[in-house]
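As you look at this complex, bear in mind that one protein chain is not there, while each of the others sits in place.
A, B and C label the chains in the order they appear, each numbered from 1.
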Amino acid sequence: MTTTFSGVIPPVITPLADSGELDLDSLESLVKHLIDGGVNGLFVLGSSGEVAFLTDADRQRVVETAVRVAAGRVPVLAGVNETSTPRVIQQVRLVESGGADAIVATAPFYVLPNADEIDQHFRLVAASTDLPLLAYDVPVRVRTKLDIAMLVRLGTEGVIVGVKDSSGDDVGFRRLVLANRAAGSPLSLLTGHEVVADGALLAGADGVVPGLGNVDPHGYAQLVAAAQRGDWAEAKRMQDRLTELFEIVFQASGVSGEAGGVGAFKEALTHQGVIASGRMSPPIPRLEADVVSRITAIVDASQSDDSSIDAVRINDGV
Amino acid sequence: MTTTFSGVIPPVITPLADSGELDLDSLESLVKHLIDGGVNGLFVLGSSGEVAFLTDADRQRVVETAVRVAAGRVPVLAGVNETSTPRVIQQVRLVESGGADAIVATAPFYVLPNADEIDQHFRLVAASTDLPLLAYDVPVRVRTKLDIAMLVRLGTEGVIVGVKDSSGDDVGFRRLVLANRAAGSPLSLLTGHEVVADGALLAGADGVVPGLGNVDPHGYAQLVAAAQRGDWAEAKRMQDRLTELFEIVFQASGVSGEAGGVGAFKEALTHQGVIASGRMSPPIPRLEADVVSRITAIVDASQSDDSSIDAVRINDGV
Amino acid sequence: MTTTFSGVIPPVITPLADSGELDLDSLESLVKHLIDGGVNGLFVLGSSGEVAFLTDADRQRVVETAVRVAAGRVPVLAGVNETSTPRVIQQVRLVESGGADAIVATAPFYVLPNADEIDQHFRLVAASTDLPLLAYDVPVRVRTKLDIAMLVRLGTEGVIVGVKDSSGDDVGFRRLVLANRAAGSPLSLLTGHEVVADGALLAGADGVVPGLGNVDPHGYAQLVAAAQRGDWAEAKRMQDRLTELFEIVFQASGVSGEAGGVGAFKEALTHQGVIASGRMSPPIPRLEADVVSRITAIVDASQSDDSSIDAVRINDGV
Partner (left out) sequence: MTTTFSGVIPPVITPLADSGELDLDSLESLVKHLIDGGVNGLFVLGSSGEVAFLTDADRQRVVETAVRVAAGRVPVLAGVNETSTPRVIQQVRLVESGGADAIVATAPFYVLPNADEIDQHFRLVAASTDLPLLAYDVPVRVRTKLDIAMLVRLGTEGVIVGVKDSSGDDVGFRRLVLANRAAGSPLSLLTGHEVVADGALLAGADGVVPGLGNVDPHGYAQLVAAAQRGDWAEAKRMQDRLTELFEIVFQASGVSGEAGGVGAFKEALTHQGVIASGRMSPPIPRLEADVVSRITAIVDASQSDDSSIDAVRINDGV
């Protein structure tokens, strides 16, 4: 049996209490919010999940909580975020014990591997587990762009079952889609870029892993549904609305991408009443009050000017 | 009157004879091939036009020839490719005297300007001419990514009339489309990436500047036509075929992007009988024979397996 | 009491057995080799120590072994290599329990912090421990260049006691030396670049952290001694010889920097009989036999053609 991943699989943010402690109640609320919104999977311990800030103990609690609340309704993918093969494999053990349904691994980072070593890395990680493995392509963090031919080869050989593409390289993604199709589509191809999901789906993506999907999971579910039925005008309309909502991540100036991006998602979710606090992990500060005001105004505008969407939500029983 | 630019505006390659001299007969043949293929404009002296290799005298002859052969049927946009404002303005004089209808300028390069200086650069270039100015965003060559807010501001103030986006940043392009729309659409937005034209058009691009459009202008004309009538499935089908054809630029290994990319376009056009030689400018070597064989095989396959397209071509009188 | 660090403090490589297991006997032998060679400190769990490949358990065993064998003769500095503040602080606990005398931390990586967040990161790490903290500037791995003014400020306020500069930015290092001097020299400034130690010491560096110092600790001890007595011609002569020896890291082609660099150090040490194997951590392969032959030939030539050095070694009782 081949596991495939498609549709909306948001990279779940990790709620923290104002004290900085992990807030599992908020995580439970968030998982419910996402599943109610119609997502097709949950990706915990990704970059948006602040995985790089979480201790191993907290990482395990995040997986366990997501798995428990999801209760099999959607698969839980877990990041195994570490610098090298031996340390990644330790993370695999951790998320296995937490009950994850699949793992998501980057190339090694901090270390500077070449192409052969990256290929070998994925093979060794896959060999260490029975869980399906997705490759996560995020050169802005890892420095290495994953090679298209390598990805398709690893897919054909059963080493990986999918790719989460956050490379920002739409040309490369299109070529990957065609190369995968030519190889019999061994890979589920997911774009990590929340504002070009319509184009990526038109190109042939199987799904989207949108950080913004934490805030508006139903919007992405609708976008994907429109794409699946070939209604590209509607998909584009949904994407445009979500792209406007995405402006929440650009409201802060002079802060890091972590603070501006994940911080904005957390503030929006706090405003929505889904989680309890916009608190970030040290040394990332919480956003300033004026920034939060602009974020909440954008969130409110996105909801209020789109009554048809609310209607749909009601109709869907959400 | 505002000049707008849309549809298919290929960056016209510059044919050279085997001797290395400019081959104006081949350029004339190429311009006819493009106009017959249904393009909506010609962009000469772009990166694909080897502008950075051409002497000023040859640059002028290229513009003059394109303008003469186009004969007003489509506008001729000309690159004014230079390192700094004073030298760009000299190029503006050159292409004005050649009869260009619009100019396309990058940010300064080699020098390392900041955002304010780039803004001022475009203002000074625009002030030096009555021709409409498009900003060319190509950070892989220039190092600087043009700022979205600056572009929209320059559009609103009438400094620039459009943007050719070869930034490879599809997220930024989507945000630019929305910001331009919110400002009343002062800018014509053109993507330079030939394998994601369908998604860019779905997002709201006004047109495409495809290097591959030299080889298959009619394919791009059909793609744009499909998009304009909202037939996104057909647009995607056309794009997929063109993306497969684009593999010609990846056939050479161990060569520069100039040799592999523009060299492939020239070899394809030579194979099609449009131009006389695949010769490149020094120090770029011509592609090896085995690479050319693979390129021509891809070109032939692209044409042969798409009889409906040939039919359309015949119907169009091409 | 202020702890200062100066002289030769090699980043100790981590020997592995052919099986891939940690080889603590070889580590013990290596530590003796280094102390006998005249080094002034040991830096374990640095990049050259493959820290990014070691599990936490192995990291702790490395620190414990180095501390036990050093037995107070020289201080043991330990890297606390992790992506973010919370995870670095966990590593601080680990190396504290192993008995380290000081800790060495980079800016956060994988995450993309801004300048304020990096400043805060060092403050939080320092606040978590009584051990002296050195900042490790290695932008090729971490992506961020540490700011000169921040480093001097953190030194003046007692947050950090030194900097290991592997930035490759000799202009920045010179400015740091002068800024530190102007502030009363709160920082010990160590260069991580083994082939420019003479110039760095002339500029005012307090010491050097040379990966190549694993292979020829005595050469670096002599270089530093020559510099300290103002014999720059001799320092340069020593540096030139060591730079020629450093060519061992460039013998492999088509491999990663990890394989070529640390791999070469390990092979040289194996050839010298100091450690048992050139084995690297997965997924880094061991160097090919022909590369190893070239490396050992360079090592032999470096020793054989420099009889005066061997004489000195004998005289020094090494």
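We take it that a residue touches a chain if its C-beta (ideal position, glycine included) is under 8 Å from a C-beta of that chain, and two chains touch if they have at least 3 such contacts.
Please read all numbers here as calculations on a predicted model, not as lab measurements.
Student: Please provide the labels of all shown chains that the missing chain touches.
Tutor: Taken over the complete structure, the missing chain's partners among displayed chains are B, C.
Student: Hey, which of B:Pro108, B:Gly172, B:Gly213 or B:Gly278 is the one touching the hidden chain?
Tutor: Counting the whole complex, the residue in contact with the absent chain is B:Pro108.
Student: So that we can see where the missing chain sits, which residues of subunit C does it touch?
Tutor: 168-171, 174-175, 178, 193, 195-196, 198-200, 202-204, 230, 232-233, 235-236, 239-240, 243-244, 247
Student: Kindly note down the residues of subunit B that lie in touch with the hidden chain.
Tutor: Spelled out for subunit B, the touching residues are 47, 52-55, 81, 83-87, 90, 108-114, 116-118, 120-121, 124, 140-143, 254-259, 281-285.
Definition applied: only the chains that are shown with their structure count from here on.
Student: Between subunit C and subunit A, is it the same set of residue numbers doing the touching on each side, over half shared, or a different set?
Tutor: same
Student: What pair of chains is linked by the largest number of C-beta pairs in contact?
Tutor: A-C
Student: Through what angle, to the nearest 5 degrees, does subunit A rotate to match subunit B on its C-alpha atoms?
Tutor: 180
Student: Quick check for you: compute each chain's CA centroid and the global CA centroid, then name the chain with the smallest gap between them.
Tutor: The chain sitting closest to the overall C-alpha centre is A.
Student: Please work out the Cα centroid separation of subunit B and subunit C, and write it as a whole number of Å.
Tutor: 50
Student: Whole-Å distance, subunit A centre to subunit C centre, using C-alpha means?
Tutor: Going by mean C-alpha positions, subunit A sits 37 Å from subunit C.
Student: Two or more other chains touching the same residue: where does that happen in subunit C?
Tutor: In subunit C, no residue touches two or more other chains.
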